[in-house]
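A single protein chain has been removed from this complex, and every other one stays in its place.
Coming up: chain A.
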Amino acid sequence: MSDNTDSNDTSMNTVSGDKKVHGTVAEFTTVDSLMDACRKVRDAGYQKTDAFTPFPVHGIDKALGIKPTILPWIVLVCGLTGTAVALTMQIWMNAIDYPYIISGKPYISLPAFIPVAFELTILFASFGTFFGMWILNGLPKFSNPVFTDPRFDRVTDDRFFLYIDAKDPKYNQAGVEKLFGEFGSDYIQSVVEDDSEKKIPGFMYKVWIAVAAVSIIPLLIGLKMRVTNSDQPRFHIFFDMDFSPSKDAQQNTTLFADTRAMRPDVPGTVARGQHDVNFRTGIDMDAMASIDGVRAERLVRMLDDDQPESASESEESAPETTKSVMDTTPWLTDNPVDVSEETLLRGKQQFGIYCSVCHGLNGGGNGLVNRRAQRILAATWVPPSKLHDASLHADVYPDGKLFSTISNGIRKMPGYSAQIKAEDRWAIVAYVRALQRSQDASIDLVPKDQLEKIKKQQAEVEAALKAEADKANAGAESAEEETDADTSDAETSEDAKDESA
C-alpha cells in the first residue's frame, strides 16, 4: 500500500517463519535495471522465473526467455467458426427451413448474407481473444502468493519485481538472495503462503450462492409457465391492447365532433345487398327471376361478393354453349343513365380511351390495333366488329346487352368492367348508339341553324383530305386516320344535338 512507500525498508527479510516458501522476489526501480537483472538470471540458468511490471516492458520476453503465445491460433479457429456458424445459420433459416423469396433473388444469395457473416466472425474472434487470453493467463485467480507482501502492491504503480520460483531446479533461497543482491536491488523478500486474512470472507460464498439460486427462480417460473397449461384466465399486462375500448350502437364518444360513436357511411358507400342490380348488370332482374330464378340469384350474389360482374357471367354469355339463354335474357332496353350532352361527351371520351384502339374512332372496326394486325398478317386475329352493323342496332341488340358486352366481353373481345365504372359504361352505350345513328343519318335530320356550319365543316374536311392526298404516299396512312377522326367528330356533335333535342 502507498503507506509503505515512505518507509525505506532496505533490510533483507530472509526469515519466513513456518510458512511455505513459494519463491523469492526482488524489487527494482527502473526498467533498465530490471532488464539487466532478467538477462543475468536467464544466463545463470534459472527457468521458472517471472517479472512483474506496472506496464508492458518490450523485450522482456526475450530477456526472460518467454515463449510466444498460441493465442492467435485460438482466435483464428474462433473467427472461422463465427463465419461458418453465420453462413450455416442464414442458409438454414432463410433458404431451407423457412424459404423466403425476397426481390426475386435466389434463396441462397450470398451477398445478402455477408454483413451478418462478417459481424459474427468478428464477434466470435473477439470472444476467442478475450476469453482465450484470460484462460491462457490462468485468470481470474484471486489468491496469489505474491500478493501476500504489501510492498508488492506497488507493482501496479511504479515498481518492477523479478521473481524466481522455488520449484526451479536450481532454486536455493540463500543463493537467489545473494544473486539478487548483486543486481543492486534494495528490497529482497521471500514469497510465502497466502495468509487467510486477505482471503474472501466465508459468508461471501454463501451470499453468492444465495444470489445465484434466487436469480434462477424467475427463469424457472417462466420456463414452467411456457410448457404447462393453465385454466386461469390470461394475465393482461396491456389491458387496452387485449381489450380495445370499442363502442356499441347508439353510444356516444368524445372522439368525433358529432359525439356519435356510430359513424355515418363514407359518401359513395354501397351497403351489402343494396346494389342496383339492374344498373350493374344491364338485365331486368325481376323479369329474370321469373324466367330463371337460379341464375338471377347467382348474379345478385356475385355482385354482393364484390366480384367483377364479368367473372363467370362471361362464360355464361358464351354463345356456343348458352345461345338459348342469351336469347331469352330480359335485357334492359332503356339506358338507365340520363342521356344528356354531358353523358355523351363522357361516353365519347371513354370510348376514345377504351374502345377506339380496336373499333376505330368512328366505330367502323378499323382501329390502330386492327390495322397493325392486318399489316403483320396476324393469323389468329379476329377483326373487331363494325359497330354500325344492323345486327347491333337497338331494336335487335338492346342497350342492356351492349352494356353486358362492354362489361363482360364477348368471344374474342375482353371485358372492361374492371377498368370502366358502371356509369361510364352506360355513357359508352349511349355514345355507341349515337355513332350508329350517325352513320346512316340523312342530312335532313340536322337542325336548320346548324346546317350551314356542318356544310362548311364538311367542305373544310374535304379540302384538307385533298391536300393530304396530294402529299407524299408515305404519309397517306396517318392522314387517313386524322380525317377519320375529324369526320366522326363532326358527325357525332351533330348527333349529340339530335339526341338531346
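Going forward, contacts are C-beta pairs under 8 Å (C-beta built on N, C-alpha and C of every residue); 3 or more make two chains touch, one makes a residue touch a chain; residues count from 1.
The rule is simple: contacts and distances are computed from a predicted model.
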Candidate names "ABC transporter permease", "protein-glutamate methylesterase", "(2Fe-2S)-binding protein" or "Polysulfide reductase, NrfD"; UniProt protein name, chain not shown: "Polysulfide reductase, NrfD"
Could you tell which one of A:E119, A:D276, A:E297 or A:D334 touches the chain left off the display? A:E119
Among A:Y98, A:F203 or A:F235, residue touching the chain not depicted: A:Y98
Just checking the interface: what residues of chain A touch the absent partner chain? 1-2, 5, 31, 50-57, 60-61, 64, 66, 68-69, 71-72, 75, 89-90, 93-94, 97-98, 100, 102-103, 105, 109, 112-113, 115-116, 118-120, 122-123, 125-127, 129-130, 132-134, 136-137, 139-144, 146-147, 153-158, 161, 200, 226, 237-238, 241
